[in-house]
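Heads up, one of the protein chains got dropped from this complex, but the rest are sitting where they should.
For reference, chains read A, B and C in written order, and residue numbers begin at 1 within each chain.
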Amino acid sequence: MTDIMGNGLNMQYSLLLPEILLGLTAFLVVFADLFSAELKIGYRLLPLLTVAGLVAALAASLILADQNSDFAMLVTVDAFTTFFRVLFCAVAIALIIGSHEYIESHVNHPGEFFALLLLSTAGASFMAGARDLLTAYLAVEVLSFSLYIAVSLGRNDPRSGEAALKYVLLGGVASAFLLYGLSFIYGVAGSTQYATIAEALGGDVSAVRGELVLGLVLIVAGLGFKASAVPFHMWTPDAYEGAPIPVTAYLSATSKAATFALLLRWFAGPLLPAINEWQWMIAVLATATMVLGNLVALQQRNIKRLLAYSSIAQVGFMLMALVGMSQITAGGLLVHLGGYLITNLTVFIAVIHFYNRTGKEQISDFKGLAQTNPYLALVMTAGLFSLAGMPLLVGFFTKFILFQSVVEADFLWLVVVAVVASTISLFYYLQVIKQMYLYQPDGDPARWRLTPTGYLTTGVLLAAVVVLGVWGTPLYEVADHAAAALFPA
Amino acid sequence: MFDRLPLPSQFDRTIIAGGTVLLLGATPVLVVLAALLVVDRITAPEFVFFLASAVLLASAAGVVLMKNIVHAALCLVVTLLGVAAIYLLLLTEFLALVQVLVYGGGVVILLLFGLMMTNAQDDPVVTDGSQKPFAFGVAALIAGVFIAMALDAQWGSPEAAIIPLPDFGARLFRDFSLPVVIVAVLLDIAFTGAFVNARRADAASAARGEARS
Amino acid sequence: MIPLENFLVLSALLFAFGLFGVLSRRSAILILMSVELMLAAVAINFIAFASYRDTEAFSGLVFALFVITVAAAEVGLALGIVLRLFRERRTANVDEASSLKW
Partner (left out) sequence: MGMQFGMEQVWVLPAIPAVLFVVLALLNPLIPRRGDFLAALGMATVVALVFVVMKDYASVFHGGEFAPEGKNAFSFDWVNIGQGFFTIQFSTFVDGITMVMLPVVTIVATMVIVYSIGYMHGEVRYGWYFAVLCLFVSAMLTLVVAGNLIQLYLAWEGVGLASYLLIGFYWERQSAAEAAKKAFITTRIGDVGLLIGIILLWRATGTFDIQGIIEAAKNHEIGEKYLTVSMLFLFMGAVGKSAQFPLHVWLPDAMEGPTPVSALIHAATMVVAGVYLVARFSPVYAEVLVARDVILYTGLITAVMAASMGLVSSDIKRVLAYSTVSQLGFMFVALGSGAVTAAMFHLFTHAFFKALLFLGSGSVIHATHKQEVESLGGLHRKMPFTAAVFSIGSLALAGIPIFAGFWSKDEILHETLNEAPIAVYVILAGTAMLTAIYTTRLVLLTFFGAPRDHHAFDHAHESPIIMNAPLAILAVLATVSGFFVFDQVGKALGFPGGIGANVFLEHAHHFTEPDYAFASVATLMSLMGIGIGYAYWHGDAKRAVAARGWAPDLHALLVNRYYMDNLYQGIINRVILGAGSLIAWFDKKVVNETGVDGGAQTVSYLGYRLKFLQTGRIPNYAFGMALGVLVLAIVAIGNA
């Protein structure tokens, strides 16, 4: 089939098998939930079905790993897409297994919730795979819409609605910024195809430089919102605090990673020729984000809010990698994303299980956890230390590779800021660890145990945090392979 | 069109008042433009453009400035119709049609319902936030920057082209078939969102609990 | 013929009006309306660029159509959330929905 310009279109739907599977599972889950009374289906089937769909999608992604082609010039399936498809499916699987008890008791409409999770995963992988601005934009909105709703699903929690309102209104403004920016890029380049835009921007654009620059500023602002870069980050702490904890985890994991996938696709692809126009913007944003995220985190009392600021700080580190865009920094960013996702999920699933047991989420509520559940305290400690970048945990390895790649790109001053900021982060992570180990429990001092799935997920993630921290080469190789797809020789 | 809606009686007066204001506001513009047209300083399409722009911007200002939110909502209708006129000037009848149908027929009604169900029924007059002066400054500066850059850019005076509707259909449903599917899913998500939030959550959960137990 | 710049200036003004509304209004629904203004500006831009600069492939037209669709969907979604908040707190005033802070 050819398109209106005469380009051949490859309409091979099997390339989109993972996303198709995710979509079908989503509808299946909604139906199962809708007719749960008639079909005598218990709650337990919903997470099972969801995980099954995710596993199938993950398998499909792996099967398609060696495909190197595109669907109708809209979606690319290459190593980069596969990296993120696998990552997103794995995150969702871990999250659902780790938090299905929480979802059952603290989330409204679990059926819709699982469906949204599946659809947003599909949206996220389209963000990584898109090769046309239109696909990319719609993927962004699929992910965002799902998350707006997911944030609002907290049961009996008045904060949930407020968080969702903030997220959706500001998200609308950010979308408008992003779209306005895209319209300028489209105007300058005359196309929405990444490849054509790269070609156009590579030529002489001095006649319309002003419009190009405005487009870039607006794109940076719009995606800065999605990635929570300062000063577009302000929704983050509120939405994180108000959302159900698995949604917070999902916001800080998949949503963030997908935004960076998109940023990498754009800044390493269509927008790369204009690097001199946007490089400094990202550098400024990265610095502001690292500094503000870490400083304000020091003052937090709520664990979700603390993790929100911690994730903002992490975004600052990741933005650094975009500044000196090259295959090496892209690889560094992907490594760090992988390590960050694993670590962050570890901490969040630990927090979810803590909440399941206690119903509390202030940092001071973690008092004496080392006595009431030493295992969970250990998991939290390892996770937080890994976030702080302590050696022999995955956080150190990935952060080191990231910093190293930024140094390689001659942005030493950014790395100096990052290392100092990273030290500040130790203060607030230690605050939590201190609560767990140094104080007597406030309430019931009796020991308690996790559920089997709690042990399973935290155990696997903890093992990954430690093993990849000591032997991170495989992670790097995968990431490097994916990054290579961004920069065809 | 509005008399079918279950609106409070003040709406009749509102529509009349709003229409009158708009007419009064548009008359001088109309006169100046007509004069310019007559002395051949502007062409007919330009005449329409400036007229539509004047109405559109005036009513957009109404959307963001009016104290009475019902008036603001009605201004939005006018703005969006003005935008449809601009689409027509850009030779895209289909999108103009979509604009009128989707916005005039759907979105604005939805927004009006939202207004009715929240504060409008008690008190249609709202106060604005305290950062209004700063907001004006920032918005004005941003407008200034954008306009300066738009005027600064050299586009090489291209001509607008008519896009035939069949071509547009082929483009939409063949070349961009995947986005159409994605947007269908997106609408579905939005529907779900509206549904789960508008429905009383506790009632829904209770119903579910009873069905299970 | 109307030059392209005219449409760009118009859309810039409309965008700024919308932005002003977002920044100055306190009713969630009025903020939503202002966002609609911004999105209308986006659509004008896309269509203008498509008719003037991309007459062969006119992707911008399709883009604008999707922008209109997504904007409509967003209104529905956001209204649901506003209604829920109104039910919980008897207000649609965003300044009063500020218990989450610091």
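The criterion applied here is as follows: a residue touches a chain if its C-beta (ideal position, glycine included) is under 8 Å from a C-beta of that chain, and two chains touch if they have at least 3 such contacts.
Given the structure is predicted, the values throughout are model-derived calculations rather than measurements.
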#### Entry: Neighbouring shown chains of the undisplayed chain, as defined at the top
A, B, C
### Query
If the hidden chain were put back, which of A:V213, A:A227 or A:V347 would touch it?
A:V213
### Query
In the full complex, which of A:Q12, A:Q404 or A:T451 touches the chain missing from this view?
A:Q404
### Message
For a quick check of understanding: of A:A26, A:C89, A:L165 or A:I363, which residue touches the chain that isn't displayed?
### Response
A:L165
#### Entry: Identified contact with the non-displayed chain, of A:F177, A:Y194, A:F260 or A:Y355
A:F177
### Residues belonging to chain A that touch the chain removed from view
165-166, 169-170, 173-174, 177, 209-210, 213-214, 216-218, 220-221, 224-225, 231-232, 234-235, 237-238, 277, 280-281, 284, 292, 294-300, 328, 331, 390-392, 401, 403-405, 407-408, 412, 415-416, 419-420, 422-424, 426-427, 430, 434, 437-438, 472-473, 476-477, 480
### Query
Residue-wise, where is chain C in contact with the chain that is not depicted?
19, 22-26, 28, 31, 94-95, 97-102
### Interface residues of chain B (partner: the chain not displayed)
129, 131, 134-135, 138-139, 141-142, 145, 149
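Just so it is clear, only the chains that are shown with their structure count from here on.
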### Task
Sort out for me whether A-C or B-C is joined by the greater number of C-beta contact pairs.
B-C
### Query
chain B to chain C: how many Å between their CA centres?
8
#### Entry: Separation of mean Cα positions, chain C and chain A [Å, integer]
26
### Residues of chain A whose C-beta touches two or more other chains
4, 134, 138, 141, 145, 148-149, 152, 161, 164
## Note on the structure
Check: chain B positions touching at least 2 other chains come out as 146, 150, 153, 155, 167, 171, 176, 179, 183, 186, 189-190, 193, 196-197, 201
### Task
Using the touch rule from the top, collect the residues of chain B that touch chain C in their complex.
43, 45-46, 49, 53, 56-57, 60-61, 63-64, 69, 72-73, 76, 79-80, 83, 86-87, 89-92, 95, 98-99, 102-103, 106-107, 110-111, 113-115, 117-119, 126-129, 131-132, 134-136, 138-140, 142-143, 146-147, 150-151, 153, 155, 157-161, 163, 167-168, 171-172, 176, 179, 183, 186-187, 189-191, 193-198, 200-201
### Message
Considering only the defined contacts, which chain C positions touch chain B in the complex?
### Response
1-10, 12-21, 23-30, 32-34, 36-37, 40, 43-44, 47-48, 50-53, 55, 57-59, 61-62, 64-66, 68-77, 79-84, 86-87, 91-93, 95
### Task
Show which residues of chain C lie in contact with chain A when the two form their complex.
15, 18-19, 22, 28, 31-32, 35, 38-39, 41-42, 45-46, 48-50, 53-54, 56-57, 59-60, 62-63, 66-67, 70, 73-74, 77-78, 81-82, 84-85, 88-89, 94, 97-102
